[in-house]
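Encoded as structure tokens, the structure appears first; notes follow it.
Missing here: one protein chain of the complex. Every other protein chain is in place.
Chain IDs A and B follow the sequence of writing; residue 1 opens each chain.
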Amino acid sequence: MARDTLMDFERALELFEPVMGFEVHVELNTATKMFSAAPNPANSANHDAAPNTLIAPVDLGLPGSLPVVNEEAIRSSISLGLALGCSIAPTSRFARKNYFYPDLGKNYQISQYDEPIAFEGRVEVELADGTIVEVPIERAHMEEDAGKLTHVGGATGRIQGAEYSLVDYNRAGVPLVEIVTKPILGAEGRAPEIARAYVQAIRDIVLALGISEGRMERGNLRCDANVSLRRRTAPGEPPAPLGTRTETKNVNSTRSVERAVRYEIQRQAAILEAGGTITQETRHWHEDTGTTSAGRPKSDADDYRYFPEPDLLPVAPAPELIESLRAELPEPPVARRRRLKADWGFTDLEFQDVVNGGILAEVEATIAAGATPAAARKWWTGEITRIANAREREAGGLVSPVDVAALQALVDAGTLTDKLARQVLEGVIAGEGGPQEVVDARGLAVVSDDGALIAAIDEALAAQPDVLEKIRDGKVQAAGAVIGAVMKAMRGQADAARVRELILERAAAS
Amino acid sequence: MRHLGVLARIQLSDEEVEHLAGQLAVIVDNIAKVSEVATPDVPATSHPIPLSNVFRPDEVGRTLTHEQALQNAPDAADGRFRVTAILGEEQ
Partner (left out) sequence: MSDVIRLTAAELAAALAAGEVSSVEATRAHLDRIAAVEPEIHAFLHVHDGAVEAAGAIDRRRASGEVLPPLAGVPLAIKDVLVTTDMPSTSGSRILEGYLSPFDATVVARARAAGLVPLGKTNMDEFAMGSSTEHSAYGPTHNPWALDRIPGGSGGGSAAAVAAFEAPLALGSDTGGSIRQPAHVTGTVGVKPTYGAVSRYGAIALASSLDQVGPVTRTVLDAGLLHDVIGGHDHDDSTSLAEEWPSFADAAREGARGEVLRGLRVGVIRELPDSGFQAGVSASFRAALAAMEAQGAEIVEVSAPHFEYGVAAYYLILPAEASSNLAKFDSVRFGMRVTPHVGSTVEDVMAATRDAGFGDEVKRRIILGTYALSAGYYDAYYGSAQKVRTLIQRDFDAAFAGVDVIATPSAPTTAFRLGEKLDDPLQMYLNDVTTIPANLAGVPGISIPSGLAEEDGLPVGIQFLAPARQDARLYRVGAALEALLVDEWGGPLLDRAPALGGVR
């Protein structure tokens, strides 16, 4: 496959104005599915279910089966709509979106068409430097998820060239809320950044509401990014018409959203500048190569023949219900961040590091588990993020905030040094257990017995006899060599400060 | 007609296409009759008996066992339904 030509990003922005739009699908974590009473795999209680074990008749489209709406999913959807600043429709209806695909139990998806439950909202999104961007929301509607396909026999495990496919319908019927933005104009060169921040904001909202597990890598939150370019016109001239957009799917992390948007801007700019046209199509993001590739062209064959779902009745939420859900809304993310930054005493930069790392919730939870804000930040933006980046995983999934707090507590108690703690952290991440368990199993605790330290010091001094002399002469830094030797002998399981103390005591004593 | 066959996933033979096209044309003409009275001021009825807000509590109810789920599967492997190669892209 030929590589796409990419225009330099800055140049692309000079010639074109990027316009973005996003469709984010949120999997709700209700106990049961949207239209059936089967357990919901998007709820953490059901994560490891074997294929086709979370099934009710309607999930397979068995003849005679009928959907019944999950009341909790309605409440979650309304709450989400309110948190997005939307109006809640006095009446909304379900509609059938008809198309054939093996991951659909009925060969139609029950969704909402012209009467979504929530519409006309906006989300405040904060960027790294504190700039606030308002993203306009077109609508949020309820629908059901499809099953999962596994393609077997091809080279890539993807659909092309596969010999056959296997279908697991556990996920069929999982409640989804689809959030659709209006076209986002004026993003200019910050478009990729805004894209990432927007998806992160949605994630923060659903986590704060407690209605979704919010793990992008698990598919709890899925983002389709729409990008188009329009040529800049001279000031005073009317704007050019909006360009043809592409829709990029398979964007599995907030980082990927940013990269994918940037890539599409560069790719489309190169094509347009060379005199070509953009094909309206669905593209697939490839995390490994950092590129998009063409999928199926969007065509008239996508005639979904929407009509109102006759098996379900309209949803008309009582005003009292809406108001009670509104009263229960958590703080909006921007306000919450302002408050946390102040409470924790971080500088703007320190706070942004946390936010940009997508670990605000984790830091908060670590503090709630007993760590100081500084310690929580140190671990999450430091070592944990370093490990996450090295393994190309999200930091949040690596270790629990409770474990991080416990780890720091061991350092505070003197049981571990920072260096030892990092080893323990690796053990915890590797699944060897909680911090204390790893310490015990690996024997990593700092030796607190002075006797053992003195013995090691004696040995080290024996090898470097002139050190004590130098110290007495005022060259205190000479102790460093002995400290180093002792730490090596103790395999790092010593408090270097105490070792130094003991050496100086020895020097003073003799 | 062929396009409708594709949308409806029914492989129509040439004979069927011809036969159906003829019958459909007659029916469709007759059906244009409906637009005579269906004026903009008349609301559409999609449910004969007006009801709303019919829900169920978020509790696990009657579900199928794994065996029941697969009991009518024309082909299965690894606890999953098996189908031949898929042409189209995921939605």
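What we mean here is this: contacts are C-beta pairs under 8 Å (C-beta built on N, C-alpha and C of every residue); 3 or more make two chains touch, one makes a residue touch a chain.
Fair warning: this is a prediction, and the values are worked out from it, not measured in the lab.
Enquirer: Based on the whole assembly, the unshown chain contacts which displayed chains?
Expert: Output: missing chain touches A, B.
Enquirer: Which of A:P41, A:P57 or A:G173 sits in contact with the chain that's absent?
Expert: Residue touching the chain left out of view: A:P57.
Enquirer: For chain B, which positions touch the chain that isn't shown here?
Expert: These residues of chain B touch the chain that is not shown: 1, 4-13, 16, 19-20, 23-24, 26-28, 30-39, 42-49, 51, 54, 56, 62, 64, 68-69, 71-75, 81, 83-88.
Enquirer: In the full complex, which bits of chain A touch the chain not displayed? Write them out.
Expert: 57, 60-69, 96, 98, 100, 102, 105-108, 165, 167, 169, 300, 303, 305-307, 310-313
Criterion: only the chains that are shown with their structure count from here on.
Enquirer: Using CA atom averages as chain centres, what separation in Å is found between chain A and chain B?
Expert: Comparing mean C-alpha positions, chain B is 37 Å from chain A.
Enquirer: Any idea which chain A residues touch chain B in the complex?
Expert: Result: residues 30-32, 36-39, 50-57, 60, 68-74, 91, 99-103, 107, 146, 149-151, 159, 162-169, 249, 282, 295-296, 301, 303, 305, 307-308, 310, 312-317 of chain A touch chain B.
Enquirer: Please give the residue numbers of chain B that touch chain A in the complex, ascending.
Expert: By the definition above, chain B touches chain A via 6-7, 9, 46-47, 51-66, 69-70, 77-86, 88-91.
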